[in-house]
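Shown here: the complex without one of its protein chains, the others still in place.
In order of appearance the chains are A and B, and numbering begins at 1 in each one.
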Amino acid sequence: MERKKFVSLMVRYGFYALVIYFFVWSFQKNYFSYLFKETETFVLLTRQHLELVAVSSLLAIAVALPSAVLVTRPRFRQTEWIFTNLANLGQTIPVLAVLALMISILGLGFKTAVFALFIYSVLPIFRNTVAGLNSIDDRLIDAAKGMGMKPHQILFRVELPNAAYSIMAGIRTAIVINVGTAAFAFLIGGGGLGVWIFTGIRLFDNSALLSGAVPVTLLAILADYLLRLLEYVVVPKGTRPSANA
Amino acid sequence: MITFDHVTKIYEGDVKAVDDVAFTVEKGDICVLLGPSGCGKTTLLRMVNRLESITEGEIRINGKSNRDLDTIELRRSIGYVIQSNGLFPNMTIEENVTVVPSLLGWDRKKKRERYHTLMELVGLDPAEYRKRYPHELSGGQQQRVGVARALAADPPVMLMDEPFGALDPITRERLQDEFIQIQREVKKTILFVSHDIDEAIKMGNKIVLMRDGKIMQHDTPSEILVHPKNEFVSRFVGKDRAIKNLSLHTVEDLQKEIGLGDINETIQDTKTVNIHQDLRNTLSTLMNQEAEQVIVTDDHGEKLGTVTIDHVQRYLHLEIREKAPVSTEG
Partner (left out) sequence: MTWFQEWIEFLNVNLPLIVDLTVEHVALVGLAILVAILIGVPLGIYLTTNEYLASTILQAASIMMTIPSIALFGVMIPLLSIINKGIGFVPAFIALVLYSQLPIIRNTYTAIKNVDPGVRDAAIGLGMKTVQRLFRVEIPNAMPVIMAGIRTAVVMNIGIGVIAAFIGAGGLGVMIVQGIVRTDQYLIVTGSIAVSLLAIIADVLLGSVQKWLTPKGLETNS
């Protein structure tokens, strides 16, 4: 038992050491110089990046949640598999393909970038919401009906709270992916931290590369962390998966 | 009072789940719907609160057709308990119990009081469970909460679909006993689905025995035991030890357990039975005569007291309650 713990700790510290070594090395090589030399640009690019992610994610949530609720209503139950399969199919299509197709349809610019990010974020949220709503035990709905809840009360008091875990997981996945995908907005003329990454790749400029890539990575990890915290607040205690283990 | 007036249910695809059913549940009674799996018990129950539509006929609650009432109003006035308790995992125990009062817009204080009353009624500590979630309770505790929730808004009518069906025999036994106690206090009109004859005899004032959507017999438990109307009923009942037990016990056993009644000389047509007579025959005698009681005599013809159908039934309940856990082990 002790030996296993020890091995695990060693591996864990190994990972930490690698990360620390990476940062020390890149600082020594002055690879983050852009962050200090061009702080203003950095702030601007970060803001653009966050704007892209925020606008497209909010739009995606605003569209995906209601449509998922709609297709799971009894009236549309029969057609639900069509949408679910379409969403599954859409998820299989590579991000860059979606982005590129949007360019050829809508041209360049911030709006195209937002729209492409939006399209790609809708799918995981929609899929997870549908899955979450479908996984609710029919007998719960039955009990809710039997005690005289109106359809909207069943939705807001029973269905959505019990699907919250799955919905939040979908939103988290979508936003984290979105943070990375927003780097491609540069190709569409949408700005963001991708500007430095792609400049770096094109000009073999390691400083530009890392000054763009490392903040994007940290943003993604931060988004993941914050959304997990939010999940903890939003998801009712009795419905967390560990609760039923 | 719930009246079923020639009610028929045909599901899509021509499944006739309930076929021209007519009977009445009197106010304050527990009526048990009994029968083999798929005979239409659940369907019949769910038509009362209109979770299923009625194909033909009418169901009246206190004289009013349930079609004429608003579905939501109707359902809020009917308590509903199902086998898998249907507690909402996202709500605490207190929120679960007071969910209907919340829908009805009660204030916090009133809800809190109600929560306390109900939890004490079902034998759970209100303070201990308030903040807990359903998954943190045992099956029996969850089912108690389910019963408390159904009673929350004090509905006059309760529908219970195999409420204790998913519990182990000993817990089931205990919850049945507790529920009989509760019913003594709350006196609801209850429709209770079961496929267990012991449970039906124990819980029911009346039993409706069904098969393939039709009523085979609608009677008191003792009547069903002693005078099964047809082959199906006697087979359904006959396998059971309750009636056999009845023929193994004598009036003397009954006297020891619950005592005899006083002799009321004004009642005419009263027959007599010997104290060593078995209870099955005593019950037959009771049912075949006009009077409500028979006089019990000892071997010398001395009058000892009287026995009524109610006595026999109470004794039967006692017997089943004591014997059932043992027999399920065997």
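Following the convention adopted for this analysis, a contact is a pair of C-beta atoms (placed from the backbone, for glycine too) under 8 Å apart; a residue touches a chain by one contact, two chains touch by 3 or more.
Worth saying up front: this structure is predicted, and the values here are computed from it rather than measured.
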Omitted chain touches shown chains A
For a quick check of understanding: of A:17, A:43, A:93 or A:230, which residue touches the chain that isn't displayed?
A:93
Among A:72, A:128, A:162 or A:181, choose the residue that contacts the chain missing from this document, as touch is defined above.
A:181
Those residues of subunit A that touch the unshown chain are 4-5, 7-9, 11-12, 15, 22, 26, 29, 31, 89, 92-98, 100-101, 103-104, 176, 179-181, 183-184, 187, 194, 197-198, 200-201, 204, 206, 209-210, 212-214, 216-217, 220-221, 224
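FYI, only the chains that are shown with their structure count from here on.
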If you average the CA atoms of subunit A and of subunit B, how far apart do the two points sit, in angstrom?
53
Provide the residue numbers of subunit B that touch subunit A in the complex, in ascending order.
49, 51, 71-80, 82, 84-92, 99-100, 103, 133-136, 149-150, 159
What residues on subunit A touch subunit B, complex-wise?
137, 139-140, 142-150, 153, 157-158, 161-162, 164, 236-239, 243-244
